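Here it is, the structure in full.
With one protein chain withheld, the remaining protein chains of the complex are depicted in position.
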Amino acid sequence: MRNNIDIEMDLFYTMLRIRKVEEAIADRYKEQKMRTPVHLSIGQESVAAVVGRQLYHEDYCVSTHRAHAHYLAKGGSLQAMISEIYGKVTGCCRGRGGSMHLIDTAVGFMGSTAIVGNTIPIGVGLGLSLKLAGHGKVSCIFLGDGAVEEGVFYESLNIAVLKKLPVLFVCENNRYSVYSPFSKRQPAERKIYEIAKAMGATIYHGDGYDVLASHDVARCAIASIREGGGPCFLEFETYRWREHCGPNYDNDLGYRTENEFLSWKARDPLEVFRVYLVGKCRVSKQVIKKMEEDVDQEIEVAFELAETAPFPKPIEAVTGEYKSTEANLNCSTYKGELTT
Amino acid sequence: MRNNIDIEMDLFYTMLRIRKVEEAIADRYKEQKMRTPVHLSIGQESVAAVVGRQLYHEDYCVSTHRAHAHYLAKGGSLQAMISEIYGKVTGCCRGRGGSMHLIDTAVGFMGSTAIVGNTIPIGVGLGLSLKLAGHGKVSCIFLGDGAVEEGVFYESLNIAVLKKLPVLFVCENNRYSVYSPFSKRQPAERKIYEIAKAMGATIYHGDGYDVLASHDVARCAIASIREGGGPCFLEFETYRWREHCGPNYDNDLGYRTENEFLSWKARDPLEVFRVYLVGKCRVSKQVIKKMEEDVDQEIEVAFELAETAPFPKPIEAVTGEYKSTEANLNCSTYKGELTT
Amino acid sequence: MMQNMTYGAAINTAMHMAMELDPNVLCFGLGVDDPKHIFGTTAGLQEKFGEQRVFDMPTSENAITGVGIGASLAGYRPVMTHQRLDFFLLAMDQLVNAAAKWYYMFGGQVSVPIVIRLIIGRGWGQGPTHSQNLQAWFSHIPGLKVVMPASPADAKGLLLESIFDDNPVLFLEHRWLHDSEGLVPSGDYRVPIGKARIVREGEDITLVSMSYMTIEAIRAASYLEKQGISCEIIDLRTVKPIDWNAIFASVHKTKKLIVLDTGVTTGSIAGEIIARICMECFSILTRPPVRIALPDNPEPMSFGLTKHYYPSNESIVRGITSMLSVDHDLSVTVESPVLHDVPGDWFKGPF
Partner (left out) sequence: MMQNMTYGAAINTAMHMAMELDPNVLCFGLGVDDPKHIFGTTAGLQEKFGEQRVFDMPTSENAITGVGIGASLAGYRPVMTHQRLDFFLLAMDQLVNAAAKWYYMFGGQVSVPIVIRLIIGRGWGQGPTHSQNLQAWFSHIPGLKVVMPASPADAKGLLLESIFDDNPVLFLEHRWLHDSEGLVPSGDYRVPIGKARIVREGEDITLVSMSYMTIEAIRAASYLEKQGISCEIIDLRTVKPIDWNAIFASVHKTKKLIVLDTGVTTGSIAGEIIARICMECFSILTRPPVRIALPDNPEPMSFGLTKHYYPSNESIVRGITSMLSVDHDLSVTVESPVLHDVPGDWFKGPF
């Protein structure tokens, strides 16, 4: 089945938008107004884009510390995300979570957290809820190659397989966990997807830098889940371009080679796809230029709003730990000096 | 290679001794002097015997809540074990641990604990120490089919494979975790050993009720570990005859069928092996009778000693949480009324 | 209408009622559908509500907690069970980093209405890894509520309230309570979270207790009554948040405070209560407050050791009489089982 041009333009748009958002964050990080750790997705946009393209707002999604791309690809509000990174009350968590904790329930993005592996069973629980309701919806869990080292991954996969839950595991294998290469953490030749297969999941794997092939993989997997085929596990090879945490490049640190980085960068899916669209698909450069300008404009507005929005009121630092019920009135935990 | 008669007699003796010890515990449990939960190994003696036969005192071993068989097969002191179950100061833990916590460092039995999966990484750490020392020794970890559901199992196996540690994982698949049959916890058709294989371990599996075949498996695995081949994972099919915890039969509860039980019992490795020895190997019935009497006698003494030994002094209830150093003198945690 | 039933049966009744009231209530955990039904507490649920809502789980404490959190984010109200609190230590990441914080950390958008039932205390020679009482841990974590009912009625009322609370609630059941009996109101009976119960009014001293220690407190108080000492017993029922007003009021009356705890001494909730009372009712107390809790030692298994490890009603009597500087007549015996290591003479092990 030939991908049609709308889908392709959509994939390109999503990748472009994520790239530009991440670069804008990187550029402005030195202003010291985003006072929170950021884990950028530059270089990994394509996986988020192809998976996100196949999910509806009614589908669920959870993610990790490196969630910007997933959040945007699932339809999360850009303004709410940037404001969150600025710690503003208009942020998607009212400034309580920061870059590593994103949520947009309106589009089914149910949360990302900063503990490796932490959202994996939660995504399975969301999958359980979908199975109980029974409507062909999917719960998508993004995870890194490092998360596969956490026991909870196996526990969760076992439960998903055992109960045939509509869960999609998307493993972005970018070869590193912080500064630790794969071979320091897992046997170099072993394949993550082979383990998932032995655990009983339907598996697919592929080159995350091949956008159309990856998109096919995501489509097949998600279609099979919707039809009740049980959980799928996707592993995509991909690569992070910037430092693990923060806005800079860090190849000078020596934990990976500049050459390795350059070889991935040379295959930049965004640029490859741009060439493909302009060349093979005869999309005019004007159309793409317009798209870029629109994205730039949208980002400009998002930062503008974030910068000008107020911080949450001080009282929010010491309240809100319980969902308010009558029992709360009764609650006399220590509320800080602000409330006294 | 033909198993010689010494080895075979040894295997028989170990199985017989475990069986008789466990039955003695079951018989006397109603006296209400062993005031602690017991998880008996009746029906599962053969696995402990064949693995234990291949281990030296210098090798390490850790185990689970159902540890009596492993402890005895590794050479642990029977008297210390029975005394422990009676809560006496002569017990292997001075009465602090009970049936679920056994130790005999003199023979390399480094501890069993009552938390499913808890000793698995500890066994791997013992394996790490052996690798650092480098003498061809083995760290053996006994685990049940339920423990495979704990994430720490995978984390531990990954580390063992990654670092090529001399670790033997022995999984006794007795099809149940408490009253939950395998298929309620893991996909019915999936094989545990296939997962271990995908994780990168050398695997062997077999019918735990076939003593000689199991013994060959254990011998091969342990030999390969000693030669630096890295971790092996063994899975043996086996069956527990009595209730999960306690001295009785419980097939009346309905979580498994009497027929299933009878079909395993009909293949009782101890009896099959007795027939084999007397028939094929022409061991005289006298020899076996003598062996049985010796074991009975030994057990009688162990219980006698346990019953007559004193309880630990009251002060032991409220001291001993730190290994004594000078800092302890300084320690002013609450010591109970006994010390004041 | 009231009915006499055991604590275990009261929990079972509450589960049936909750699952009837709300189709989003789920019940899962190791053994919930097995022949023993978690000391009878989940009996009949699967038959009545089906395998979709009541189901067994693999031995994966961390993941099943996450599964419960995920389901609760989607609007379900899961009730999870662990046969021993000790096993739940594997799930602290999900509890603390996810369940407890989700509501606050995500700006108050989604909460985690999950109930986690944990069995604490001792069975019978359970030893160090099967009898921990870590309520102090849970109560230290912002965002969690922690209830520890002592009576069958409170078990029912608090379980229903916990299930319909929109926050994560730890529901701690002491193993020695499941077979205790008491009158339980029928119907949709609720006990508010955060409200203590005055079990017994008294003038001379305030005993604050929780869970099983309330039973020992009552035994001690009944005994001391015959000696002319009048104890007020406040059963906390909820240990986070604590009903401070109830304690303040009682201390203002009696001016003396002993706090009982089922956990070990250092860092106990009993200590928290003493600290706060001393800070806020500084000039009220006429004697140094006292806490009676377990020594700072792992729980031993031996019959010969548990006797000296666990405080009993006698420890409480000694604590009170020494605070009041009175002698007491030891010839009047406190009513207790014959052996110290069982909740009643009927208990025969193994678990």
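As written, the chain order gives the labels A, B and C, with residue 1 at the start of each chain.
Simple rule for what comes next: contacts are C-beta pairs under 8 Å (C-beta built on N, C-alpha and C of every residue); 3 or more make two chains touch, one makes a residue touch a chain.
Just so it is clear, the structure is predicted and the values come from calculations on it, not from any experiment.
**Student:** For the full complex, can you list every visible chain touched by the one that's not shown?
**Tutor:** So, spelled out: the chain left out of view touches A, B, C.
**Student:** With the missing chain put back, one of A:Ser63, A:Thr113, A:Ser129 or A:Asn158 would touch it. Which one?
**Tutor:** Counting the whole complex, the residue in contact with the absent chain is A:Thr113.
**Student:** One chain is left out of this view; which of B:Val107, B:Leu126 or B:Val170 touches it in the full complex?
**Tutor:** B:Leu126
**Student:** Please pick, from A:Arg35, A:Lys265 or A:Lys285, the residue that touches the omitted chain in the full complex.
**Tutor:** Of the candidates A:Arg35, A:Lys265 or A:Lys285, A:Arg35 is in touch with the missing chain.
**Student:** With the missing chain put back, one of C:Met80, C:Ile274, C:Ile316 or C:Val342 would touch it. Which one?
**Tutor:** C:Ile274
**Student:** Tell me which of A:Gly52, A:Gly95, A:Gly108 or A:Gly208 is the one touching the absent chain.
**Tutor:** Considering all chains, including the one not shown, the answer is A:Gly95.
**Student:** Consider the whole complex, including the chain that is not shown, and state which of A:Thr105, A:Thr202 or A:Thr319 touches that chain.
**Tutor:** Of the listed residues, the one touching the omitted chain is A:Thr319.
**Student:** Touching residues of chain C against the unshown chain: what are they?
**Tutor:** Residues touching the hidden chain, for chain C, are 62, 86, 89-90, 92-93, 96-97, 100-101, 104-105, 127-129, 132, 134, 136-137, 139-140, 142-143, 240, 263-264, 266-272, 274-276, 278-280, 282-283, 285, 287-291, 295-298, 300.
**Student:** So which bits of chain A touch the chain we can't see?
**Tutor:** Touch set of chain A with respect to the missing chain: 29, 32, 35-38, 87-89, 91, 93, 95-98, 100-101, 113-118, 146-147, 149-152, 177-180, 184-186, 245-247, 253-255, 310-312, 314-321, 333-338.
**Student:** Tell me where the left-out chain touches chain B, residue by residue.
**Tutor:** 60, 62, 91-97, 101, 103, 105, 110-111, 113, 115, 118-130, 132, 139, 151-152, 155-156, 158-159, 162, 320-323, 325-327, 330-333
Just so we're on the same page, only the chains that are shown with their structure count from here on.
**Student:** As a quick test, compute the distance in whole Å between the mean CA positions of chain A and chain B.
**Tutor:** Centres of chain A and chain B (C-alpha means) sit 45 Å apart.
**Student:** Measuring centre to centre with CA averages, how many angstrom lie between chain B and chain C?
**Tutor:** The computed centroid separation for chain B versus chain C comes out at 35 Å.
**Student:** With centres defined as the mean C-alpha position, give me the chain A-chain C separation in Å.
**Tutor:** 41
**Student:** Quick check on chain A: which residues sit in contact with 2+ other chains?
**Tutor:** 151-152, 155, 158, 162, in rising order.
**Student:** Which residues belonging to chain C are in contact with no fewer than two other chains?
**Tutor:** Counting only residues that touch two or more other chains, chain C contributes 57-58, 60, 62-63.
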